[in-house]
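Shown next, in structure tokens, is the structure this report addresses.
All protein chains of the complex are present and in place, except for one that has been dropped.
On to subunit A.
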Amino acid sequence: SSEFNASYSMGRLHIEHMGGERVFSCANCDCPLTNRQQLISTRFTGATGRAFLFNRVVNLDTSELQDRVMLTGRHMVRDVSCRKCKTKLGWVYEFATEESQQYKEGKIILERALINESEGFPDPVKD
């Protein structure tokens, strides 16, 4: 182990937490992802069925950029997976070719079946 080997790099992962009263986490390993306040829409569909569109999600790894044609048009997306257990969870919109779809850019789709919703708590700090 004197050679620098990239596959060795397995320190303790830095796991963020967005807080919130209703928390969404990875169904496989319970890694916190996002919360209800970040939820924009519930009317999306993914590979496993219903999917949610979120504004901001943490603890995700992203894949390489992919060109995909969807029901709503052509998009450039990256797949996202849980940083902790590497389960694929959905995708993030990088670029939408149609103007009406540009509101999705930068937002993340997480498949409903692959995430858990649980009880969090409000932030007690008032400043």
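The definition used in the following text is that a residue touches a chain if its C-beta (ideal position, glycine included) is under 8 Å from a C-beta of that chain, and two chains touch if they have at least 3 such contacts; residues count from 1.
FYI, contacts and distances are computed from a predicted model.
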{"item": "Name per UniProt, for the chain absent here [options: \"Septin\", \"Nucleoporin NUP42\", \"Auxin-induced protein\" or \"CTLH domain-containing protein\"]", "value": "\"CTLH domain-containing protein\""}
{"item": "Which of A:G19, A:G73 or A:G106 contacts the chain that the document leaves out", "value": "A:G19"}
{"item": "On subunit A, residues whose C-beta touches the chain left out of the figure", "value": "1-5, 8-19, 32, 58, 83, 120-125, 127"}
